[in-house]
Structures are given as C-alpha cells and as structure tokens.
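Everything on this sheet refers to the single structure shown next.
Only one protein chain is missing from this complex, and each of the others stays in its spot.
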Amino acid sequence: MIEVKKLVKRFGLKTILRGLDFEVQPGEFVALLGPNGAGKTTFLRILASLSRPSLGTVKVAGYSLPHESAKVRARLGVVSHLPLLYPDLTAEENLQFYARMYGLVNHASRITEVLSMVGLEARRKDLVRTFSRGMQQRLAIGRAIIHDPDVVLFDEPYTGLDQDASEMLDEVLRSVAAKGRTVVMTSHDLARAEDLATRFDILSRGVIAASATRDDFRNTNLLDFYRKAIVN
Amino acid sequence: MQSKPIALTILDIISVIVLGVATYLALVFAPTEAVMGQVQRVFYFHVGTAWVGLLGFVLAAISGIAYLVTKDMKWDRFEVAAVEVSTMFFFITIVLGSIWARPAWNTWWTWDPRLTTAAVTELIYVAYFMLRAGIEDPEKRARFGAVYTLLGGLSAPITFMVIRLFRTIHPVVIGNQSAEAQGGFSMTPDMRTAFFFALFAFTVIFIDLLWHRIRLGGLQEKVEQLKLNVSM
Partner (left out) sequence: MNHPAPSLLKATFAIVRKDLAAEFRSRELLSAMLVFSMLVILIFNFALELDVKVRQSVTAGVLWTTFAFAGTLGLNRSMAVEKDRGCMDGLLLAPVDRSAIFFGKAISNLAFMLIVEAIVIPLYAMLYNEVRIFQVEFLGVLLLGSIGYIAVGTLLSAMSVQTRTRDVLLPILLFPVAVPVLLASVKASGGIIAGADFAEILTPLNLLIVYDIIFIAVAFMVFDFVVEE
C-alpha cells in the first residue's frame, strides 16, 4: 500500500530524512515511533503529498508522489495534531465542506454514518468552536475518513488529550483500522501505540532504525525494543 | 575554500579604471552645458546608474522565473545579487536626480512619473528584503522571493504608464527636441562620448559587483553548511 525507497528530504542545508526505506502492506497498522526531531512529521507530510521528496521514490496506494498526487489524495485521509476544522461552522457543515472537496455526491447519509462512528451525532448542529479538544479530534478523524480512504495517516493524534478523551479516541482509531484500512500513526506514547498497532517502526536519525511486529514481543517488550533502537 | 577567480580580480581593476575615466569625462572632458551650467554633469552618472538599476531589476525578474522553473538555488543567488546591487544603484540614481532637480526644477523632489516609479520600485525591493527576512527555510525564501520579483517586474511598467496620466515634467533627453523648457538639452558630440562611456562604465561596474555578490552568496551558504556540520 505504501512503498518508500531511499527517501531523502532536505530543508535548505539540513537533511532530515537520509535514505529512508519503508513499506506497508494493505491492512497493516504501523506505529511510527521515535524521538522528537527524528523526522516523523516530515515523513508523514511527504506521504500525505504535502511536502515534496528531495530524492527517492514514494508510492502510496499504487501511485507515485509527487507526480500523481491528486490520485493519491483521493485515497488518503490525514489527521494531524491540528484539527483542520473551521470553528465557525457546525460539525455537519465542516463535513459537508470536505465531502464537496472530495467530490462526494450524496453526502448526507455518509455524514450521518461518520458522525455516529466518531460519537458526535448529538452535536452535529453545534459549532466546532464549542467542542472540547477531544471532540474536535474525533471530528477531525471523521473529516479524514469522510471519503472512505484506503490509507489513513495519523500524526500524533493524542496530543493535548486527557485520559478519557484518549480512551474514546482509541475506540475510534480501532474502528478506522477495522475496515481493512492501512494506517500509519506517529506517536511518542508507546503504551497507546502498543495497544493499537500491528507493527512498530522506529525512526531515528532520518532512517528506519528498527522494525518489529506484534509477534516479536513475546520475550521482550516495546520499551526495551525502542530504547535499543534509539541507542544504536 | 574556493579562491577568488583571476578573471574577477581583472574585472575589479577594469572597474576602477573605467570609473576613473567616466568621472574624468563627466567632470572635465564634457563641455559645460549652456543653460544649466555645472550641475548638468550629474546627468552622466544619473543615467548610467539608472540604466544598470533597471537592468538588474529585469535580470532579477528573469532569474526569478528561472528559479521557479528549475528550482536551482544558483538562480536564487543571482536574483538576490541583482536586486541588492540594483537597489543601491537605483538609490544613487534618485539622489543624483534630486541634486540636479534642485536648481533645474527648483525642488528636490516632484511626483513625476519617472520619479514616482523609481520610488515605488525602490519600495518594492525594500519589501522584497523584508519578505525574505521573515522566512527561515531557504527553499521557501527562494520561492517567495522569485514570485515577488516577478510581480514587481510586472507592476513597475504599469505604474509608470498610470502615473503618466497624472503629470510629468521629467525631460526626455534622448530623441526629443521640444524638452528644453523642462530642463532637457541637446548633446554635443563630446557630451555624447561622456554619456555613452558612463553607460559602459556602469555596466562593467554592475557586472563586477553582481559577480562579487553572487560569490558572497555561495560563500554564505558554505559557511552555513560548515556550521551545521559542526553542530551535528
């Protein structure tokens, strides 16, 4: 579903990603872990077609970036730590707007479906301005999957959420992944990642330093694995 | 460390010589103009600096387009160099014009099309430097700078045409016989020699300074690169 080869990203003279290789099979839920400044967000922005690779090839959902970015965008949903929502529109109006931007024709039923999935049906006519951080984040997920994308990218979705809101978000994330979607999520919350993901990749110094699946953790745990990968 | 090219050193020497000769021609060789007297002698340098000022702005707009097409940072260095050198020459043009205008028009400044366009152009390029100063990412700085020089290069000629609708008292020295009432004059052959030599001299000086500035830009980048290597 995602195929990245020898990806290099430079900002001016600074090199953030240094020949990164990365591959995700359909249906996988990959947690992308790593220290701050390792380039997680930069990498996700490249996968999201928001940033151009300096070198290397990137393929998402079978299309290469940046040349076929419009085709990639139609099959991709992105949730960042910013909500990407308009505070002066209602939940429903926000989703309507994004549905139109994705060319959805009969979006009324799809909006109802998405709102109930993220548990905001009762608040559909309320302004996003009045929503709590957790509700905004759930609506942001609704926005990201309004067009039923094959691939969903989450960039630190738990930023700024309290315990209750995080638990509700867990459920929404599970239901997003449950539909056979491919998910890549960056996080520095190892415990949350451990609950959700099927694979764990550690991004350090601009490359994938280590990769392990859930089955690899019979004898060791994620924290040890993470520490070892960062030190190397 | 790249050493200074020999050709550049030769050009430095030539620049100093032609500047000396141009000064001699303007101040001693050319005859004193009958009506305006000695002050007319600023005319030679006034037109010389104005010519290279305009040349630089045109070159900047062209290199802006070249940057947007190729994304090669060398065009950005060329663009900054051209704008910077031209801004200085244009400033000299305006100051020399004022010195001449005081006795000729009895005022330091007047809102004539050429003067106003010169002032607006100067402001566009001051804004250009403020824009660049507000951006950290060199690549984005180059992109925005290129877009802005392009806008500036397009709007300056229209500004000139629009202000002509309001008023003009600026003499049209070349190819206009009826301008004498406004301070125009017809040139004797010796004046012509001084005039064309001044154009030539300033073109040489312009190329020399431009070259130095481009080289400086390259060295600046190298210093940043080295600093980055040290901090890594």
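Labels for the chains are A and B, by order of writing; each one numbers its residues from 1.
Keep in mind that, in the parts below, a contact is a pair of C-beta atoms (placed from the backbone, for glycine too) under 8 Å apart; a residue touches a chain by one contact, two chains touch by 3 or more.
Not measured: the values here are computed from a predicted model.
Within the entire complex, contacts from the absent chain reach the displayed chains A, B. Across A:Val8, A:Leu104 or A:Ala212, the residue that sits in touch with the chain not pictured is A:Leu104. Shown as candidates are A:Gly34, A:Pro83, A:Gly142 or A:Pro157; the residue that touches the absent chain is A:Pro83.
Mapped onto chain A, the interface with the missing chain covers residues 45, 48-52, 70-71, 73-76, 78, 80, 82-89, 93, 97-98, 100-105, 127, 143, 147-150. Residues of chain B in touch with the missing chain: 68, 120, 123-124, 127, 130-131, 133-136, 140, 143-144, 146-148, 150-152, 154-155, 158-159, 161-163, 165-166.
The rule we apply is simple: only the chains that are shown with their structure count from here on.
Chain A and chain B, compared by their mean Cα positions, are separated by 51 Å. On the side of chain B, the complex with chain A involves touching residues 137-139, 221, 224-225, 228.
Chain contact summary for the complex, chain A toward chain B: residues 11-14.
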